[in-house]
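Here the complex is missing one protein chain, while the rest keep their positions.
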Amino acid sequence: MALDEYQKRDFKIIGTTPVRPDGVDKVTGRAQYGADFYLPGMLVGKMLRSPHAHARIKSIDVSAAKALPGVKAVVTGADFPATAKGDTLDVQEHCLANGVALYDGHAVAAVAAVDANVAKQALKLIKVDYEILPHVTNIEDAIKPDAPIVQAGRRGRHVPEGYSDNCTGWCEFGHGDLEAGFAKADKIITRTFKTSSTHQGYIEPNACLANMGADGRADMWCCTQGHFQVRNLCAQIMDMDQSALRVTASEIGGGFGGKTTVFIEPVALLLSQKAGLPVKLVMTRDEVFKASGPTVASMTDVRIGMTNDGKITAGDALIRYEGGAWPNSTIFPGAQSAFASYDLEAVRAQGLNTLTNRPLQAAYRAPGAPQSTYAVEAVVDELCEVLGLDPIDVRLKNAAQKGTKSSYGPTYDDIGLIQLLEAAKAHPHYSAPLGPNQGRGISNGFWFNFGGETSVSLALNFDGTITLVEGNPDIGGSRAAMSMMAAEELGIAYEKVRTIVADTASLGHNEVTHGSRVTFAVGLATIKAARAAKAEMCRRAAKIWGIDADAVVWEDGFAKPAGANAGEHDPMPIEKIAADSPRTGGPIVGHHEVTADGAGVSFGVHICDIEVDPETGFTKVLRYTVLQDAGKAIHPDYVEGQMQGGAVQGIGWALNEEYIYGEDGRLQNAGFLDYRIPVASDLPKIDTVILEIPNPGHPYGVRGVGETGIVPPLAAISNAMSRTIGVRMAELPMSPPRVLKAIKEKG
Amino acid sequence: MSKLHITTSINGDQTEFLCNSDESLLDVLRDRLHLTGAKEGCGSGDCGACSVTLNGRLVCSCLVLAAETEGAEIATIEGMADGEKLHPLQRKFLEHAALQCGVCTPGILVAAKALLEKNPDPTETELRYWLAGNLCRCTGYDKIINAVMDAAAEMRGA
Partner (left out) sequence: MQYAAPETGQQAAQLLAEGTGISRVLAGGTDILVQMKAGMIEPDLLVDIKNIKGIRDITPEDGGFRIGAAVSGAELNEHAGVCAMWPGVAEAFDLIGSTQVQGRCTLAGNLCNASPAADSVPAIVAAGAIARITGPNGDRDCPVGDIPIAPGKTSLAKGEFVSSILLPARPANASDAYLRFIPRTEMDIAVCSVGVSLTLDASGICTHARVALGAVAPTVLLVEDAANALIGSKLDDAALAALGAACTAACKPINDKRGTIAFREDVTAVLAKRAAGIAQQRAGGPL
């Protein structure tokens, strides 16, 4: 797709803040989420999970469970058709182990029974004979040549010598002569940083209801970021035609990338197939933490050189991620985004992925970027401090802009980083005084944003209202955004458009709601569908008027003659065209299908003030400001919400959130009690500044805004911490014991 | 195991149900009565998504046995609006864009209503501590706080 979609214009609806169409349902309890569906005869499914980090399943005896009255089906990994291959087979084996349990919580069997108590009893009757195998759960140990091997035969082709066979992936990006660059530096700092694995922490546990008939056709309701993806994965795993499975996305109670794949859905289908009845499978919170897809943990070496006046002469990073017991590709965006905010002559980012005995990572909001950006932004900040330079001035001096060859290859088009940094410097927050034990940190952040396959249909009803049918679950107000764009384009009231999220049988394929793609890509398709509908409406008006279709234009909800030559006709309202449509050629529908490109990268700059209790290491976030380029904010309240939500997830990541594994390889904090996401009383107001530097790739200039907000907080808080306590922190989370230890060691 | 027969009042309506002795109020509300506005986010009292009031006290319905509710008065999100007229908190949540995914919203609304009945004029800090047991992962709480403070102001004026 060309990068010439954008046309400057004045908007009537875009930029206002109407109430979302699903709002009333969500404040009254009517909205149906994944676990809120019930069918007659429905069974309850439950999973049996491995208590071991790594164990061969010598045998599973399910006979006693099957014999228990009320049990309708018991399945193990061996019951799946053995047809899935490649990544899909990995997904299948993550859902239900096949011969080896690869992490604490890995499912080894599942039951469907008439109620939850019977299902629980049945699980106890399943006898699994395990042979315990050596395990490894952290990066340092996993990459060593003598490490226990999580899965043999997975070594990546490009992985350098010296690393264990757990290392499945290697990548390298960059340009220029690194050593020449470092030679020009007045100061070089090298540090190693670590981040813990974190979880998306969506409040709604994964849930699905599967109903498969004896004819092999099935329906499923589930909470997901992408029901087309669920359908395709389940169909491959179950060896079904894609047309035989219809998936309806429920309302989704948070995803943040974590609901972009399947964890239980194929198992529910398998149980339903065996039982011949509908099966509902809902994860407990403990299961969500143990066996869904948390994000990668990281260990990153960064080396950056800077001149005394703040010019970065070279940047080099080795980024190591672990993402559980199967390969993943998060090191690619991690390595690509590490230096993406900078215009550098010499830069290199290498990425290494290793397997560990942990659940398979899933995407988490800008996957891979927060970890690598944290390491780079911390070293940049340290150089600023050591050289006595203002951290925004230095970032401005080195900022990527239009025409910059990015650290990962492409040359940037219009981007807003310099405007953001200037706005940050001018923001009152940046110059506000600080008290004792207080410090301020800033950080850049970058995210690519995606487009992807999109299919939208827009129907004109006979009364002139619009039904807009899209295929992406509404994760934070996208129905409203689509309705607004359709209304804007058609020149009608927002209330006249109803956007619904259709099931997989109703539209062409829609890529998962990820990559901050929906407002961009589905918005683009919506605008094009509306334009198609407008063209058809003009043709119908032309037909009624007996003039050429080219002689009709669309304005503010009316078809109008294009000029004096078109003849004297009163503008024809959309309602009349709709009412007449049966007699002018039939129903009017605009639709658009596209693999959207040109998503437009997005930058953010965060400013953060903290106060640290020097006697306890307790950190309070005092003030937080998020500046971000939205391209064009369709619904500014929802854009702010994305910026605030991303920032707060980053705050949690920086300060307290972490997966804690014991020596036994078992997860110790699989619950909201000890996996500590921020609560309301932990936080100040999160101020927001939206900048709008239009994305040339979208008709209205939209850039995705969902993910960038989680990228800067890790470094912003770490930099604030380092400046507060006078010690450079290099490991997340900066939980109180770590902070107090650093303070004490400094003396 | 024979079931227990319980009679309670839910949102002002006398309600009878059968339940197992170890069944939570949340499970009964959802799976037996299909009042699915209360959500199970954790089942351990850490997230607040299942908040209801029990004899006027804010509680997590996952931490109440259905068997305990004989003769009790229970209020859930489903009883918050008056027919088609939304409660001011519900209206303000929409106006302030105080929800994204919305799954925590019923619990937060029930909790906020309980606060405003006890303290019509809370400070922002009081509100943040009152809601500390209601996890929201989408919003960063900012717009939720704005919505409740605005609703409180409107309700005091009304």
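In order of appearance the chains are A and B, and numbering begins at 1 in each one.
Basically, contacts are C-beta pairs under 8 Å (C-beta built on N, C-alpha and C of every residue); 3 or more make two chains touch, one makes a residue touch a chain.
All values reported here derive from a predicted model rather than from experimental measurement.
The missing chain, though absent from the display, is touched by one residue of B:29, B:62, B:116 or B:147; that residue is B:62. The residue from A:140, A:177, A:570 or A:674 that touches the chain not shown here is A:674. Summary of contacts with the chain left out: across B:51, B:105 or B:146, the touching residue is B:51. Taking the whole complex into account, subunit A touches the unshown chain at residues 120, 286, 615-618, 655-656, 660, 668-669, 672-674, 676, 678-679, 681-682, 735-737, 740-741, 744. Listed here are the subunit B residues that touch the chain not shown: 4, 21-22, 24, 43-46, 48, 51, 54, 57-60, 62-65, 67-68, 70, 111, 114-115, 129-134.
Quick note on the criterion: only the chains that are shown with their structure count from here on.
One finds 29 Å separating the Cα centroids of subunit A and subunit B. Those residues of subunit B whose C-beta lies close enough to touch subunit A in the complex are 20, 22, 27, 30-31, 34-44, 46-47, 49, 76-78, 80-81, 86, 90, 93-97, 99-106, 109, 125, 127-129, 131-145. Subunit A meets subunit B in the complex at residues 17, 19-20, 22-24, 26-33, 35-36, 38, 116-117, 200-205, 251-256, 282, 284-285, 475-477, 635, 637-638, 640-642, 644-645, 647-649, 671-673, 677-681, 683, 685-686.
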